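Below is one structure; the comments refer to it alone.
A single protein chain has been omitted from the complex, and every remaining protein chain is retained in its original position.
Every chain is named by a letter (A, B and C) in the order it is written, and numbering of its residues begins at 1.
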């Protein structure tokens, strides 16, 4: 098995997760380089994971001829320009969500990727790589539940981590861009259709900071798809029981539900609180295996020179467009067409 | 315990259920009279249940001085005028949903009821009398889940009964009036607030008859409440697994879910289909105990001369208004304010 | 519907439940008499439930010619002699479990009942009247799970009521007679076979009183049936989460599980403890509907002059024999044949 050499940029919380996975969990992959503006952090992680090449300048890393591919886990506003730099140096690119911080950036990224048809590009919609979500998709494609009528998807963050969430809130882009993009991606993926109209509502039920930000701590959006299917998303920052992402797909002949009870493991606990299942404490532990699986898939594409069939830059743009429209709908109180 | 004597009008499917419950399941109640336009049916049911007085004319029944109360389970368009007749004869009234077939009728019924402050009036929102729904309400009122943020409520009819459903469809008033009124009632009850804006979407995914009726076989509505809480309803005619009514109440400190798995009984079956729970085959078996409980409550109010604290004619009007607005939103494609 | 007139003896906790059910929940039944050694309690309950005839002497009640049937909910040691008295006065009899306090008593009761072939006798194994248990039996009889291989049945009492449990413990007969008789009945019923060998183990894990009583606070028994099927029972006094009775029937083609999660109602609660279901707080609330259903069945048999097809005095004897053998096995440490 040919070794795929990867350079990764960004060593924040998720950046470190990806770096560690690339270094230790992805067969046939070598984490050959890391980059971050924080030189100390680079040194620290390089020592821990045995990474031979370290950078504080992204373009310098891209010049390294050893590297086959670049993994981008930097702040969102850098994504599009780093895609361009990496591709201009002939590197395959994996980019974390969101593709860009506005639709114009996404459109520009499309142009860059179209200009490099020989290079592989994969977006970080890791939920698709979760075993349960992947099996749901297979069952849908197999016709097990008939036509898809409604996709309901929740992304709920635990109250227990609210302090760090509030600290991050002013730079998060708000609920729809930060949290709902994954749900929008799932709704598009499972319905096989594009967003037509959105109406987004919600409010501040507990944490006043969100009022100052013109944002919500509990928010929802209803989506009408081009093909008539429906989507409903709900997201909040006040979930009592750990991290909860659950999705339901109602079809004309059956319904699929993913993680509609606590899903930390197969353990059921009976005690004075009743019969109960615990939730994952945070999104990182929930999605660890999916994060690994998407990197296995990405390095596999690089090795075999194949492209992700249905996870393209256009999905990134479409999701961003819908998220922005939700934000606008929330802010104006209006039901809005996608364009 | 003083015996409460009841006369019941309407001996259709639900009318018969109520008559039988009144005759055999409600302690301290005597089903003293029944009325239906179908004289044979009246005779048949009277014989089976041992009912002494039978009528084909509603007003005649109301003139019977023995009767304390009237239970109305006739076709919807008769509800409001029968309320008036019964009250004018001094009878307490229980009326099945919907209160009226349009908002004007509901307003007229309000006037009638206001004109008889000494008489008890109770509406047939039986879900509130289901043990699980009642306990959810207690927990909410007790503050167990903090502020109510979102109420999601599904009413799904089984595919297996689609033939009779289709036959009834042209006279049903459509999904929002026929199915969603219970969900709207629950959203108002659990949020403690009134409807502000609605957006209703959906479509015909399988049964073309609904296209002719300008109706949907799968429909949803998103509701924004006056206090900022949110509601989401979904209803369909194509549920693969029996009758499914499930409701979720998300609060700032916890979530309550009612019947989010098959709920027919406590039986779990493991076979070649996996580990599974069955659903109730139809709504009648699902709500049998609630139908009894609401009659126990109603006859108790009559006996004790008390009024249902929070289930008034105004709830009936408000729910009807919202259901009509959902219908209009669905038909026009617009998000609409309640008035 | 002919009214069945019943006299009930014993007004303890369960006796009161039965009396109230007979008076208010059983259509076509009149609680025409009650009897208890405590004259004040008799007066109190008669007033509450409107019972016309009151007694402190059991035989006096049986002499009342109005009465069709007697319900026996007195202390266990009186059961067999009261069956005899009632039947000698020509009354149909419902008797709570256990049939007798030793096997000799049970055998004597058999003789009495055989001597009155015209009278109906029904034993208080109310679990068979629970909807979920009844449906399990139907599915088994229908062949849905093939041959029955193993029946596992748990009867767990809540810690929260331990004080009253300990007070009652010296007079309870011990775990096997007090708790397991219902499980033994279920194992015989579901396997359709008789007990062949038993081995009972257990111990005192928390409440030292049970040591003094040569009893256990956590006990199990494994049973081999004549037809080769297996039974496993577990019972304890330390269940953290309310009252728990659960039963599993493993067949060669499928498995049925009754109440293997918290079963108080259809409510699922998500809070800081995870996703959870609550248990019934005590056995009385768990079995309320089954207690009513067994009285509906009994009075129906009396009215229609039919006999319970498969719930006879011999079941009572067989269950008692097995329970005594479990007790002996526990005390001696030996695996024992039934006789």
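The rule is short, and it goes like this: a residue touches a chain if its C-beta (ideal position, glycine included) is under 8 Å from a C-beta of that chain, and two chains touch if they have at least 3 such contacts.
What you are looking at is a predicted structure, and each value in this text was computed from that prediction instead of being measured.
Student: Among A:24, A:164 or A:332, which one is in touch with the chain left out?
Tutor: A:24
Student: If the missing chain were put back, which residues of subunit C would it touch?
Tutor: Counting over the whole complex, subunit C touches the hidden chain at residues 145-147, 149-150, 152, 159, 197, 199, 201-203, 205-206, 218, 220, 222, 224, 228, 230, 232, 234, 236, 238-241, 250, 252-255, 260, 333-335.
Student: Write the list of subunit A residues that the hidden chain touches.
Tutor: These residues touch the chain not displayed: 1, 23-25, 27-28, 50, 131-132, 135-136, 139, 144-145, 253-260, 263, 265-272.
Student: Which positions on subunit B touch the chain that was left off?
Tutor: 239-242, 244, 261-262, 268-279
Please note the rule applied: only the chains that are shown with their structure count from here on.
Student: Can you tell me which chain pair comes out on top for contact count?
Tutor: Result: the chain pair A-B has the most contacts.
Student: Just curious, how far off is subunit C from subunit B if you go by their C-alpha centres, in Å?
Tutor: That pair's centroid distance is 38 Å.
Student: Quick one: subunit A and subunit B, Cα centre-to-centre, how many Å?
Tutor: Each chain reduced to its C-alpha mean, subunit A and subunit B end up 42 Å apart.
Student: Report, in whole Å, the distance between the mean C-alpha point of subunit A and the mean C-alpha point of subunit C.
Tutor: 56
Student: Got the subunit C residues that touch at least 2 other chains?
Tutor: 268-272
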